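For reference, the structure discussed in these notes is given below.
Omission of a single protein chain aside, the complex is shown with its protein chains in their original locations.
For reference, chains read A and B in written order, and residue numbers begin at 1 within each chain.
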Amino acid sequence: MKQKIGVYICHCGGNISDYVDVDKVKDVLAKEDGVYVSKTTIFACADSNQKEMVADIKANELDAVVVASCSPKLHQITFQAVTERAGLNKYNYVHANIREQVSWPHSDNKIGATEKAIQIVRSSVAKVRLSQAIEPIEIDTQQAVLVLGAGIAGMKAAISLAKMGTQVYLAEREHFIGGRIAHWDVLCGTEETGKELVTRLYTDVIANKNITLYTGAEMVSSGGSKGNFNVQLKLKPRYVADVCDDKENIKKAIEVCPVEVPDEFNFGITKRKAIYHNFPSEYPQAAVINMDDCTRCGECEKVCDKIDLSQKEETVEVKVGSVLVATGFDSYTPGEGEFGYQAIDNVITLSQYKRLLAISNGELKWNGKKIENVAYIYCVGSRQVEGENKYCSRYCCTATINTALRSNDKFKNLNHFHFTRGMRTYGKQEVFYHEASKQGHVFFQSYGDDPTKVENKNGKTIVKINDILTNRKELEVEADLVVLVTGMVPRAHNTIGDILKIPKGRDKFYNEIHMKLRPVETVIDGVTIAGACQGPKNIVESINSALSASIKSYSFVSSDKLSVEPIVAKIDENLCQYCDACTTACPFDAISKVKSGSKDVALINHTVCKGCGMCLPVCPTNAIQLITFSDDEVENMINVLANEL
Amino acid sequence: MNSKLNARILVFSTDKISDPAIDMAGLLKLHYPPKVYTIPLPCSSAVKTKWILHAFEQGFDGVFIAADGSDCPYGESCTEKTGDIVKRTHDIMKEKNIDPMRLKMAAICSVCSESFVKQVKSFDEALIKNKNAE
Partner (left out) sequence: MPNIEKKSFDALVVGGGIAGVESAINIANNGLKVLLVEKDLTIGGKMIMLSKVFPTLDCSACITTPKISEVDRHPNVTIMTNTEVLHIDKQDKHYFKAQIKEKARYVDVSNCTGCQLCEDACPVVVPDQYQYGMVGRKAAYIPFNIASPRVASIDIENCSLCGACEKACPTQCIDFTQEDKEYEIVVKSVVIATGFNLFDPLKIPRYSYGSAKNVITSMEMERHLAPTRPYNHVLRPGDGKMPDNIAYVLCTGSRDMTVGNPICSQICCMYSIKQAQLLMGALPMADVTIYYINIRSFGKGFEEFYEQAKGMGINFVKGKIGQIDELENGDLKVRYEDINQGKLVESKHDLVVLSVGAMANEDPKTMFKADTWKQDEFAFAQQKDLFYTPSLSSIDGVFLAGTTSGPMDIPDTILSSGAASMEAIRYIKQAKVEI
């Protein structure tokens, strides 16, 4: 039993003290059994206060500490560290959450908030009174990282980890690497094309011996956790020999293939065969057969002996200490009839338009008709008033402006009409907006609740807007082509998130622990996130987040040992009558049957136990206790919470 | 508002899933009755029946398990296991003449703040109604 407990109650500069009478909390706590010091502080987390706390703990020879402040998710680690610096064990520290769960939700009820704060701090004291020193458990770590997704973020992360000497497995679901950027022509703000950027990254990936690249690789399962993940990857065959230098015959094979399907690389505006290349400088430079499209007619085999339809799906297992997720985004697909999409034949998406510009030469035509007036409709699938996507997709304003400006380099006499919801060319990107205005692009802005309309009138496509910029005038433009500026949405095909249990935010993208304190970590220890799988980002932002994620993933694998929380379950052998209920309940196979003297008992492997506690309630003799959540600790907390002073 | 009118509710939340949602309810300044106390655990399928009964003995009007549901980082079986705990405990409560409605469970995802507030508010009302009916 701890008898010299220190209690520190934080004002949080008004966040708490505006609603909770912190002095009253302090005074009540001072009288609590075992409490030796009870104080308030303006900012408990401030460095100066931390130093004072360390001195205070030492000077008063305290044996346990409670800080009542914000959520433990923010500062539990901070104050555990303070406790350690003062010479105590960090498990002699208990955190009381009186901001997120008291002052903020009860800002409408100061008396109730103060009462609740007192109860919560008292229950924390009840818990810390029973606390004991515990030492961390060391586990062996796999010094390797699995990077999921070989777009620019995944490749950049893989390269930087590999350069640190880490073994990297880079797994791409598609047969070709490069993700979204491989499609694009000249990127905004440089003279570099997307293809060139992807080529540079791929060259580095291939040149680095520490990187193993899998394409056509899908994660199917994952076991273990931080330090020791076992991940199963399913490898789809290409049905074309790996080392294929027989370029001529592959070309013939493609020619003879009778199947034609829409080409995803050009977003369906062109056709490809069932055996196909992605584009002339794709990576890896090897054709692939899509078996969903293939009719097994065997024509290709006749002209090319590198075709191998007998290839089978394989599964590989990789053992890694950390998983870095860089699975990117999907482009929003407009609903049928949304701004005329699929209802009017000259309404296409921005992605399709960009590919159209890339593959067209001479004159820009759509369905055989020459294009002069291009209308861009912004925020399609973003900032929705009716729909679910409330967020702004961030990259699209600039991407559209850049596309429109660049299109003039290749095609003269294009007129650009931008139907916006307010331009968001943030930062330096503003200059492109400025440039477009200077070049005579016409900008309109619609009201949020009165969107732009696309109509077919006597075979003509008309775009109509109630324009803010011209005093709510209703304006019309006859467009040869309507480009829907579609935003970013989370991947629809999201098995990785389900397997790894990565939480999602309100926008359904993967969620970080804290946007500013821990922006690339997830609540799943050892799993980091990078790029647009976390939310819309442009290229520079994706690369920065990829490098940030790689530095965090590296911290899990830089040494061959990792210390993990010793919050594990313990068996009381006297009570245990081995019945196997706990063994069955454990999701980690941590519990086995052993002999203890004359009887069988359960034994928990503490390096495998994750401390989830699933075994606790199933034990018929109540023989299992979870460290820091023992019956005594939990019931003592309940005693306090149930009974006010 | 007189906080004495509220029922006393013990919430078992979970460190990684439901407790962040309860935190976010605070962040969004969503109000709920103040006599709602949480004890965060690693996982909702770690709640012992013994603890729940202890809470009723000590004077809690209701116990709410803010379960991980299918988001549980420890595995798929969480929903089922937490459900089993509630079922077992409900049976014992009936034996002991404790109204089973005083133990409630709902899955609260890591951003389900509004759902949490709705759940505890309606639980609070139901408990008060139940108490008054007694």
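FYI, a contact is a pair of C-beta atoms (placed from the backbone, for glycine too) under 8 Å apart; a residue touches a chain by one contact, two chains touch by 3 or more.
Everything numeric here is computed off the predicted structure, so don't read it as measured data.
When the whole complex is considered, the residue among A:Ser360, A:Asn415 or A:Asn544 that touches the unshown chain is A:Asn544. Contact with the undisplayed chain is limited, among A:Ile111, A:Ile134, A:Met164 or A:Val442, to A:Met164.
Contact with the omitted chain, checked across A:Glu372, A:Glu430, A:Glu573 or A:Asp600, is made by A:Glu430. Annotation: of A:Leu130, A:Val303 or A:Cys392, A:Cys392 touches the absent chain (contact as defined above).
As for the chain not pictured, it touches chain A at residues 11-15, 42-43, 45-48, 50, 70, 74-75, 78, 85, 152, 156, 160, 163-164, 187, 189-190, 192, 197, 200-201, 383, 390-392, 394, 422-431, 434, 468-472, 505-507, 509, 515-517, 519-520, 534-536, 539-541, 543-552, 554-555, 558.
Definition applied: only the chains that are shown with their structure count from here on.
One simple way to say how far apart two chains are is to compare their mean CA positions; for chain A and chain B this gives 29 Å.
By the touch criterion stated above, chain A contacts chain B in their complex at residues 71-73, 97, 99-109, 111-113, 115-116, 119-120, 123, 501, 503-506, 511, 523-524, 567, 585, 587-588, 610-614, 616-618, 622, 626, 629, 631, 634-635, 637-639, 641-643. Within the complex formed with chain A, the residues of chain B that make contact are 1, 3, 8, 10, 16-17, 19-20, 22-27, 29-35, 37-43, 45-51, 54-55, 58-60, 71-75, 77-78, 81, 85, 88, 109-111.
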